[in-house]
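What follows is a short report on a single structure.
Yeah, one chain of the complex is gone here, protein chain that is, but the others are all in their spots.
When the chains are written out, they are named A and B in that same order, and each has its own residue count from 1.
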Amino acid sequence: MWSFFHKLGSPPWLYSIAGTILRWLLPITLVVLVAGAVWGLLYTPPDFRQGNSYRIMYIHVPTAVVALAGYYVMAIAGAISLIWRMKMADVAMRAAAPIGAMLTFLALVTGAIWGKPTWGTWWEWDARITSMLVLFFLYLGVMVLYDAYDNKEAAGRACAVLSLVGTVNIPIIYKSVDWWYSLHQPASIKFTGESTIDSSMLYPLLLMIVAFYALYTCCLLMNMRTELLRREARTGWVRRLIVEEGKG
Amino acid sequence: MHPVRRQRLVLVVFVVLFSSAAIGLVLYALRGNINLFYPPSEVAAGLAPVGKPLRVGGMVEKGSIVRDDSSLRVSFRLTDYQSSVDVVYVGILPDLFDEDEGAVAAGKLNANGVLEATEVLAKHDENYMPPEVAEALKASGHDIKGKPI
Partner (left out) sequence: MYFDSWQAALVMDGHGGFVWAAYAITTLGVVWMLVYPAWSRRRALRQLAVAVRREQARADSAQGVR
């Protein structure tokens, strides 16, 4: 158990294991992503009220769900780097921010495109939509704050505190549609009780959610590898790696 | 656990709890303003300001939609099954606007308690199903939540 954590703290081990995982996970992710998108776009029935516009759900819901979950990844990595001063946690936090920002952006844009044909508006200052916009700014804030510091250790600490403070937004986003009167509808997939979505539409949606979690993992590992190379540029293992890559 | 690390852990927990409490209090103080719309019963109770821009949301009452023959003028009633609010609107309605469906109307309440809307949005719920399933439910006398009518 503890030896695993010590290995996690070892940059060369993390760099190579991430490479091995990516070699398998990346092709699988792409296949599942394309399969899920084609299923949702072409092989599901239309909705009885919304018609075909509801097909945007197959990308809107997964991007939003993973954007929320990804925030916890960033915040927990930030907490670990604050408490245990573990460098790899700092690398993970730094790697998670741009992915989360992109996913939140996609959720907002696809939501706006979906809103026009169904609600009749691109944007409304509704509790759900506004709190999602706050999430986007939190991700951007962490990215900008990190770049603003010259001392990267201080930058990591500041970003960790900002992401920890921002965690309060996640339950707000999640519960906003229940706590306040909003234009956005409540969740269709329920952890307790029956989901209010027909199974012919639920399965492709679940597949797309899995695909986006896999995509998140791939992007996180790829960003972490780049970050590791940058930070460890002066070490022996990176030198050996470059010599090997140069030969290949 | 090392005392220094324990101290940092306490600090992290404190930061999360303190910021949550602070934001929670702000949201509690603003709770009325975060709601996108007033339900009709709050309008009926006089909680909604007259002559100020606001939104009213509810279900479009069955049989209440009256369309003008010569213009885009339409009137309908929004209800939460306790009270209802009359709405008049001139403009194009969203595709999903229909009776027995959710809608949010933005505008000003006039002295007669009628909402003069400048924008009407359709609100859909969290139920998704193919048209055939919806037909079958209706034919067997159930609503979209699968409950007998």
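Assume contacts are C-beta pairs under 8 Å (C-beta built on N, C-alpha and C of every residue); 3 or more make two chains touch, one makes a residue touch a chain.
Keep in mind that what you see is a predicted model, and the values were worked out from it rather than measured.
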> The complex has one chain that is not drawn here; which of the drawn chains does it touch?
Replying inline: A
> For the full complex, which residue in A:Ile17, A:Leu41, A:Ala69 or A:Leu202 touches the chain that was left out?
Replying inline: A:Leu41
> Out of A:Arg55, A:Arg128 or A:His184, which is the one that touches the chain we can't see?
Replying inline: A:Arg55
> Just one of A:Val31, A:Ala154 or A:Ile242 touches the chain that is missing; which is it?
Replying inline: A:Ile242
>> Take the complete complex as the reference. Which residues in subunit A touch the chain that isn't displayed?
In response: 26, 33, 37, 41-46, 51-53, 55-56, 59-60, 63, 99, 102, 105-106, 109-110, 113-114, 116-117, 215, 218-219, 222-223, 225-226, 229-230, 233, 238-239, 241-243, 245-246
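Just so it is clear, only the chains that are shown with their structure count from here on.
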>> If we count contacts the way the header does, which residues on subunit B are in touch with subunit A in the complex?
In response: 5, 8-9, 11-12, 15-16, 19-20, 23-24, 27, 31, 34-39, 57, 93-97, 101, 104, 119-135, 144-145
>> Can you tell me which positions in subunit A touch subunit B when the two form their complex?
In response: 45-50, 54, 57, 79, 82-84, 117-121, 124-127, 161, 164-165, 167-169, 172, 179-183, 185-188, 196-198, 200-201
